[in-house]
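Heads up, one of the protein chains got dropped from this complex, but the rest are sitting where they should.
Chains here go by letter, A, B and C, matching the order in which they are written, and residues are numbered from 1 within each.
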Amino acid sequence: MLELHNISKSFPGAKALDGVSVRFEPGEIHALVGENGAGKSTLLKIITGLYQPDSGEIFFNGKPLQFRSYRDSLQAGIDIVHQEIQVIPESTVAESIMINNLTAFGHGGIIVWKRLYAAARAYMNMVDLIIPPDTLVKSLSPAQKRLTQIARALAGQAKVILLDEPTGALTEHESGNLFRVLRGLREQGVTLVFVSHKFEEVFSLCDRATVLRDGRYIGTHPIAELTPGSLIAMMIGRVFTDPHLGKVNVNQERIVMSVDNVTSHGRIHEASFDLHEGEILGFYGLVGAGRSELARVLIGDLPMDAGRLLVNGKAATIRNIGDSLYRYRIGYVTENRKEEGLFLRDTVRTNISVAVWPSLRHWLTRYINHKAEDQVCHDTVRSLSIKTPGLNQTVDNLSGGNQQKISVGKWLAADCDILIIDEPTIGVDVGAKDQIHHLIRDLAQIKRKAVILISSDMPEIIKLANRILVFRGGRIAGEVQDVDNPKKGYPDISADIGKFLR
Amino acid sequence: RGESADTEPIVWYGMMPHPYITEVSEGAAAAARDAGVAILKVVGQEWTQDNENANVKALSTKGHKAFSIFPGDPAGANGLFGQLVRNGQYVVAYGAEPNVPTPATFTVATDIHQAATDACEALVRMMGGKGRILNVLETVTDVNTKVRNDAIVAVAERHPDVQIVQTISDMSQVSVAKERIQSALAALGDGVDGIITTGYNPTLAAAAVLTEWHADPEHKRIRFIGIDTGPTVIEAIRNGSIDATVSQNPFGHGYISCTILARMVAGAEPREPYQFINAGHVIITKDNLDTYADEIRAITGRIIAEIDMKYLK
Amino acid sequence: MSKDGKEARALEKRTVITGRTIGLMTAALILFGAIALVSSTFLSSYTMFVLSRQIAFFTLIAMAQAVCLVVGGMNLSVGAIGSMCTVVLGLSLSNAGLDGWIAVPLTLLCGAIAGLANGMLIVKLRIDSFIVTLSMMFIFMGLRSGISGGQPYPVPTSFGIVGQRGFMGIPYVFMVMLAVLAVMSYMYRNTVFGRRMLATGGNADAARLSGINNNNMIIGANVLSGLLAALAAVLWTSELGSAAPETGDSWLIVTFAVAIIGGTGLKGGVISPYGIFMGGIIYTLIRHGLIEMKANPYYMNVYIGVLILLTIAIDRLRERYDER
Partner (left out) sequence: MSKDGKEARALEKRTVITGRTIGLMTAALILFGAIALVSSTFLSSYTMFVLSRQIAFFTLIAMAQAVCLVVGGMNLSVGAIGSMCTVVLGLSLSNAGLDGWIAVPLTLLCGAIAGLANGMLIVKLRIDSFIVTLSMMFIFMGLRSGISGGQPYPVPTSFGIVGQRGFMGIPYVFMVMLAVLAVMSYMYRNTVFGRRMLATGGNADAARLSGINNNNMIIGANVLSGLLAALAAVLWTSELGSAAPETGDSWLIVTFAVAIIGGTGLKGGVISPYGIFMGGIIYTLIRHGLIEMKANPYYMNVYIGVLILLTIAIDRLRERYDER
């Protein structure tokens, strides 16, 4: 039994945790929910010794814990799967999984690879990661990296496993698999703490849920006593209703982008589609289907080997993202905010305004106008409710969800005519998710832009898109139309999508 | 300008810790003893004019009256010397002659052109008046290198049967020198009859390379003359692995320069605005190994004896 | 509350002088005070003149390094470019007999071209800047030795004015450096080019996805670096009164030491020109102080090393303390 008493933790400009007390029992899957920045990750990091609390105590099976480092925590049998995917690029998958007990696979510090691979393969099978164990981690997709990390936590045989948004990059199939494994562990009496913003998961998997809000403990309840509505109310402190977004008003007359047989060797095969003004076009597919890669071909970040691209009816040659942004006004929000979306060591200001600097120049002196820049940043911070103590805050110090908002916010500020948004709500809480959804919707409906929405979150894509292209193996396998028709239900559309996935 | 009682009137400055500099500093110390003046000895960190400028300029703010300095860069040092002289301080260069005209009052140095000529002539004699020479120069950023090279080329041209088969350069460290000399020897094989090195590091390296070369009875005898001395070089001459080297009177560089400065600080005036004082050099072979030190001391003694007649009034 | 208010302002305001720079200023002041206390000659105008010129010189060459560090690279050839430019300057002034007004721009152009070559190789061959500039260091050094034969070039006395004189006790060299500092500081804060270079250094992938042409930024930074190295070479030649080919041989380590003491990050994305200026002051004072104290010259490098380490360690401790 893991008990926390009055845990508090402050960061410069943010009180992350304020007197939180909670108990995690063996043999339960305990959901930890809350908005972005509520302090979930911080709490888990304190339990595992990655952060030291400012005050408070932790008891594990009645004994006080005083972790000085993560390794102490591992020794005590407490392990964590982090929210952010962190891998060792040049190591093998097997090694990454077994990294904590490499010594167990050899004599006197010398590794016997055969035994290591056999052992690792068992855990890889468990999470359905079917690749050779000597694959180098750097060649994996984000989802495969995530599965590697989960397998590592399983291999640690810990008595407590903390999972911080483990399903972030996973598809339903992979998630379902993971849940089977977690239920098995529960049977064995393992304590599981599960952080997720996806309510379906919380309700189908967990036994009890603890809610945090603004670093404070709100309450712990058996799942059976909760409804999504009541849980959201606890999270955001008010009653929340998901308004129906209604029909998308597309200007069928105006094709803003026309993709004609675009091919990029080994990535994309003969993709063709039109994008209209005011349209939200969804790209759906399983991990690795090539959605992101097509997006990168369109913005000139990957080579286009054949095919044509028309923007506003005229043939467009896009050699780099500078071309796409400044000449054709096409933007791309990356799915990978930490590595490609943000300047983590830089300020909120720079991160929001980086793509608009040229237009902020003083008409005469050509130097960036500070007032105009701050105006843009403040507007973005306000419209997305980004939680930051100031524009000078280092982005690294913001919570995952707020970082994601900045990654999206930069492109809203850039005011593109065509915006490609890749997985906009990974690790974003319900409140923020809703905000981002409305922003995307307004972008198309009010500002009359065209949006390509890439998402692995089926409810999200169905909620927003008016048309969905389904990708498989680098091809567009099919198109689901009329998605925004209120008469069509979620089951119908998902069944349509499912047809093309096989 | 503040001048406290414990400010030494004379500064002797050495480029960096180095056997040559160590010997010069011993000369400076002896001059301080003999003349009864306090001399501050300062040694820099790098063999560059930059480093010397930074250090000497810092020193020049301290109220010393006279400086004995090695001109790291014969042209560049004049900038430094000019500033010192404008600041009312005496400068004597030692070890190498700065470009003339120079603000320094004296240079106490070996006549490098003469030394290189003598060394090369000695090598040619050892080779029996004919053969192929490997010419090893030390640095490429030192004007003295060019003077030495010119002297060696001139000697080779004077002897019709002597030719310079290859010139190698740019080796301010023993390790690089050893690598380059070895490579050249390997490349030329038996095509070398004599080697001349005109720098401390290549000399040290050549001594090691030739010791090894001559240890193999199948290898032919290669004649060699270097420059400067060091325990390993002297040892190699003693056991016959190499033939000769040139001693440049480093002790004298320190002793004479500091003695002159001591006199000038005490009020003596130079006879000319600028004079070069040849501190002499001696070729060391197996024959004079035990007596060369006396020969050099004798040269120094002669110069000191003439100081008031030839240089100062 | 008032504390929070202060913090909030700190997180909102744009600042020219960062907390770190203030820390460095304090360190410089303490060093300055300590030397002034023990030395009677330290506050003389001559000492100040000589030291401020030294500071200017160290600061300039450190800037030449820092502009490359900013974009996440480095320039190992900074001294070699300085050497080569000195030779070009010497050739134009002495052999070609050109006027300074033509020779100096020519030299600066040569530095810029050398930087351009570095930059082009880095982006075209997609090889790390470390390797490219290491190789280019060999090449530039070989060129200067080959062209000059090691021979320094005499320059006209009039050319020495900028390097040797000053106005009201302040060396012209120092003024040039202050001007460069002001321009650089302005550039990194206020211009698209400057801020894009910072972005490239901060996270090249994110910069690329934000529409920034990283290659141009890297080339730009290298050109700038070459230009600054050439400028330092010109000033140095003027100060020395002769164009000595070995000019840049001792720069490399100094540039890193000063840039890093001055708070330039090795990982890119961070620069503070005024911090580098403070770095130049601290480095100069450390070296001067050791001579003032008549430190055993043979051990001089030990003291320099210890003091560099101490300065940076204290700075880091302060930073960590501030974070609390």
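Annotations for the structure displayed:
Methods note: contacts are C-beta pairs under 8 Å (C-beta built on N, C-alpha and C of every residue); 3 or more make two chains touch, one makes a residue touch a chain.
Predicted model, so just to flag it, every value in this text is computed and none were measured.
Contact with the undisplayed chain is limited, among B:E121, B:E212 or B:E295, to B:E212.
Screening A:F59, A:W113 or A:F199 for touch with the missing chain picks out A:W113.
Within the set B:V100, B:A187, B:L289 or B:A305, the residue that contacts the chain not displayed is B:A187. The chain not shown here touches chain B at positions 16-19, 21-22, 137, 140, 166-170, 173-176, 178-180, 182-189, 201, 204-205, 208, 211-212, 215-216, 219, 230-232, 235. Touch with the hidden chain on the side of chain A covers residues 50, 69-71, 74, 80, 82, 86-92, 95-96, 99-100, 102-103, 106, 109-111, 113-114, 116-118, 121, 132-134, 152. Although one chain is not drawn, its touching partners on chain C can still be listed: residues 121, 125-128, 130-132, 134-143, 145-146, 149-150, 253, 256-257, 260, 266, 296, 298-306, 308-309, 312-313, 316.
Operating definition for what follows: only the chains that are shown with their structure count from here on.
Measuring from the average of all protein CA coordinates, the nearest chain centre is that of C.
If each chain is reduced to the centroid of its CA atoms, chain A and chain B end up 71 Å from each other. Touching two or more other chains at once is no residue of chain B.
Within chain C, not a single residue touches two or more of the remaining chains.
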